[in-house]
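Apart from one protein chain that is not included, each protein chain of the complex appears where it belongs.
Lettered A and B in written order, each chain numbered from 1.
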Amino acid sequence: MSLSTVTPARMRPGEGAVARLACLALQPVLSRIVRRTAARHPSLFARLGPHQTTDFLIDPVELPFTLHLRPDPAALILRAVPRDAAPHAGATIRGRFLLLLELVDAEEDGDAAFFSRDLDVSGDTEAVVRLRNALDDMDGSLAEETAAMFGPPGRAILARLRRAYSSTTTGQEIA
Amino acid sequence: MTRLTLGPIAYHWSAERRRDFYARIADEAPVDEVYLGEVICSKRAPFQEADLPEIIDRLERAGKKVILSSLAEVMLKRERKATEDLAAMETPEIEINNAAGLFARGQRPHRIGPFMNAYNEATIAWMAGQSATHICLPAEMPAPAIAVAARAARDLGLGVEVQVFGRASLAVSARCYHARAHGRTKDNCQFVCEADPDGMPLRTRDDRPILRVNGIQTQSESYVDLLPETARLVADGVTHLRLMPQAADMVAVARVFRDRLDGKASADDADARLAGLVGQVGLSNGFYHGAAGYRRIAAATAV
Partner (left out) sequence: MSLAELICPAGTPAALRTAVDAGADAVYCGFQDATNARNFPGLNFTPDELRDAVAFAHAKGTKVLLALNTYPPAGKVDLWRQAADTGARIGVDAFIVADMGVADYIARSHPGIRLHLSVQAAASSPEAIRYYCENFGVKRVVLPRILTIPEIRQIRTEIPCEIETFIFGNHGLMVEGRCSLTNYLTGQSTNMDGVCSPASDVEYARHADGSMSSQLAGFTIDRFSPEEKAGYPTICKGRYTAPHRPEGYYAFEEPVSLNLSRLLPELIEAGVHAFKIEGRQRSKSYVRGVVRAFRAAVDDIRAGRQANIADLIALTEGQKQTQGAFETKKWR
């Protein structure tokens, strides 16, 4: 896969407003995910070392927003922001949403994704490596845990996402 | 008094070039000890063996101590045999660069070469217990570790040597990169390495010099230069300073180091003389200062 496929699409008319709405709607969920993860997997922070205060952008290319993560146990941030309002990041990880989700869950091998250039890393490479190793040391599935927070409907949505992801080559349909 | 040594020639110089080189070293170079022998590639060894007795004799008559160095990599039958034969010699002294040589030598006296990874006082003590008499430290060791290692070695009565000039050996491999560059294999190399008496330069794709290939060995692009650090090396207990033969006027290089050691040249004067002898090649002392090896750390900012 070429690098161009992981470059964010140019913004379409009206997308800015959609993005801001999507971010608003998503925020309570993100806050719950991050609090829950921090509580259940405290050892994650030790592996981050000095990068607990690094700003990460996790950028799902086919979605209208990007995720800002600051894994500081004292002031944890995970929020959705429109791309044009994203903060300056220490490190950016860009790729298709389900690939990013699978990386978080170690369903997919990060190195393999990078070698195939499905995944695009920029900024502080050590920060990304630490985040990857920290997440990789979590047992269980963050996606499953999150889906489970919403009961059977949540799990159904996740299953549908995965089917859509595996059946498509362009990734556009799942956006 | 600190002794100046000339390390073994890393490259595949022609027999004629070697003879001329050592004749001049014998007559003119203020070095006290000379290491001879093929360390890098066992295929090259037959080209030098015929002249070796004469070169040894010539150097010894000029008052130099001669040491024979063993191969760094021992894998093939001929390499095992060469190592065993060397280890069986009574004279001259030998320097061992592979554990196969240590095995063959047993408890008879020997020197430890720079490929033996004598990084610390525990390893040096072990080696001393196995009758090592002299240790050449790895080229990448930083100053504080050199000081501790040198003290330990001297307490055990061992000589301690550090490379102060020439390209650093950065890696060895089973694969010949000279042959690879010419689309050949090691078995079919046709000795293409002979065309590069100072190593084959590699540059990055944005055209920055980076490394040198010498057969199975990868070397630094820059010449290590610890001329400004000689006083501290001596103060820290290093007894021998090694110059690696490069395609430069090695007699003049040896004179610069000797003059600096003897206080006959000022630091600035010595540095200027050396800079004039190496042409376009960069000089580096990063390893010594705990920095990237290719870097040149100025004395004023040095730790």
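One rule holds for everything that comes next: contacts are C-beta pairs under 8 Å (C-beta built on N, C-alpha and C of every residue); 3 or more make two chains touch, one makes a residue touch a chain.
Being a predicted model, the structure only gives us computed values, none of them experimental.
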Here the chain that is not shown touches A, B
Sole touch to the unshown chain from B:Met200, B:Leu227 or B:Val256: residue B:Met200
Where B:Ile56, B:Ala149, B:Cys193 or B:Leu227 are the choices, the one touching the absent chain is B:Ala149
The one of B:Gln48, B:Ser69 or B:Asn98 in touch with the missing chain is B:Asn98
Of B:Ala171, B:Ala272 or B:Ala298, the residue touching the omitted chain is B:Ala171
Interface residues of subunit A toward the undisplayed chain are 2-4, 43, 46-49, 106-112, 114-117, 121-122, 124-126, 128-134, 136-139
Contacts from subunit B to the absent chain lie at residues 72-75, 79-80, 83-84, 98-100, 102-104, 115, 117, 119-127, 130, 138-142, 144-149, 152, 168-177, 180-182, 185-187, 200-208, 210-211, 213, 218, 220, 286-287, 290-295
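Here is the rule we go by: only the chains that are shown with their structure count from here on.
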Separation of the C-alpha centres, subunit A versus subunit B, in whole Å, is 52
